[in-house]
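Here the complex is missing a single protein chain, while all its other protein chains stay put.
Here is chain A:
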Amino acid sequence: MEHIVIIGNGIAGVTAARHIRKLSDKKITIISAEADHFFSRTALMYVYMGHMRWRDIEPYEKGFWKKNRLELKKGLVKNVDTASKTLQFSEADSMNYDKLIIACGSVTNTFGWEGLDLNGVGGMVSKQDLEDIEKFAPNNKECPNAVIVGGGLIGVELAEMLRTRNIHVTMLVRENAFWTNALPAGEAEMLSRHIQSHGVHLRHETNLDKIIGDENGNVKGVILKEGQEEIPCKFVGITTGVKPNIQFLKDSGIDTDRGILVNRKLETNVEDVFAIGDCAQQRQTIGNRAPVEAVWYTGRMMGEALAQTICGKSFEYNPGHWFNSAKFFDIEYQTYGWVQPKDRRKDSEAQFHWKCTSDQRCITVSYHKETGEFLGINTFGIRMKHEVMDQWLNEKRSIDFVIENLKQANFDPEFYKKYESEILSEFKQNQPITT
């Protein structure tokens, strides 16, 4: 029986395993060094906040793995020998495979600052990171102040976590508003205000110089590049993005760049070795997508596609329209298609922006300046229907059509106040109608 070995029990690896099981009887082994069972990485924050217990963020009951004959192996893969098709573990044991799926995810990306190895400095990516946060920032007595470096999705989640324990949080952001490398200015500024309203000390246009510690190797503060200002703290969260976790593949002969290089079939340069999820890097970029896409959904979709290929029906990874979502404290965010921030905006892209007077809700619709074609939408505080947005993008609808029919896409709970007519009238007033 063919033995499929998967390194990584995250969404990518587990999705591939589930679909392979559905299609075949192959022997499947899933390896992870991090946790016994698959858990939702996106839900790590809720464990620290006390919304859920660890077992609540595991999507499958314990019996699921046995029932589906998915073998689980806890261990750290140290080396991959592609010639003999063998994995070596740090515990000195090994395992053979017929086909290898690498779905080893990401680690925190740092910029080599001084003091990264001090106690109380860490990221927010893995289960071990979470345990460290619980250890070094258990409450506001032991950790009255914390500093978060980097303002992105994970940074704001970490800020929300620490705020639930009343820990004073300073967040260092290079740009002049929150997450401007992904969001248009109007949205970024609204989020900055919201984050501040939750008691986070958001320091725009501020850069970390180094982290300083005491004689016991514990962090005691950070020094900013700006004026060498010192901010005392007991915990430093590094949330300046993630990078593929590919250290252990150095000598394997598998081609890597930032991530593991794969073609559209998710094959690496070595036969019978595939890579999916956060760790994969597309040799050939797909549309506007980044070559390394570290999001939940793409990991899942790669897993779905690869399972077919492994089971004999070859499929390329061919994702549909881009979509994503997040939540910034109390404000939910969804995006469909592409709404580019200023730096990345092409000349042909125009945007219509509406913001609610509450300062808790806004939308941005992007469209082609000449043709009026709908390119994408960001919504904050209003839920949208994925299916409808996907269809409109497929049908290349015009911006006028989208704004006029926005009601159809609304996915807010029943009885919620609707803003479509307000949006429409603002659009009619302020927007030159382009067809």
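Methods note: a residue touches a chain if its C-beta (ideal position, glycine included) is under 8 Å from a C-beta of that chain, and two chains touch if they have at least 3 such contacts; residues count from 1.
By our rule, contacts and distances are computed from a predicted model.
> The chain that is not shown, which UniProt protein name from "Xanthine dehydrogenase family protein subunit M", "4Fe-4S binding protein", "Tyrosine-protein phosphatase" or "STAS domain-containing protein" does it carry?
"4Fe-4S binding protein"
> Using the definition of touch stated at the top, determine which of A:R53, A:K342 or A:K396 touches the missing chain.
Of these options, the touching residue for the absent chain is A:R53.
> Return the single residue from A:A305, A:A350 or A:L375 that touches the missing chain.
Answering carefully, the residue with contact to the hidden chain is A:A305.
> Touching the absent chain in the whole complex: find that residue among A:E349, A:E373 or A:D390.
A:D390
> Tell me where the left-out chain touches chain A, residue by residue.
11, 19, 22, 40, 42-43, 46-47, 49-54, 56-59, 61, 130-131, 134-135, 138-141, 164-166, 197-198, 296-297, 300-301, 304-305, 308, 313, 315-321, 323, 325-327, 329-330, 332, 334, 383-387, 390, 411-417
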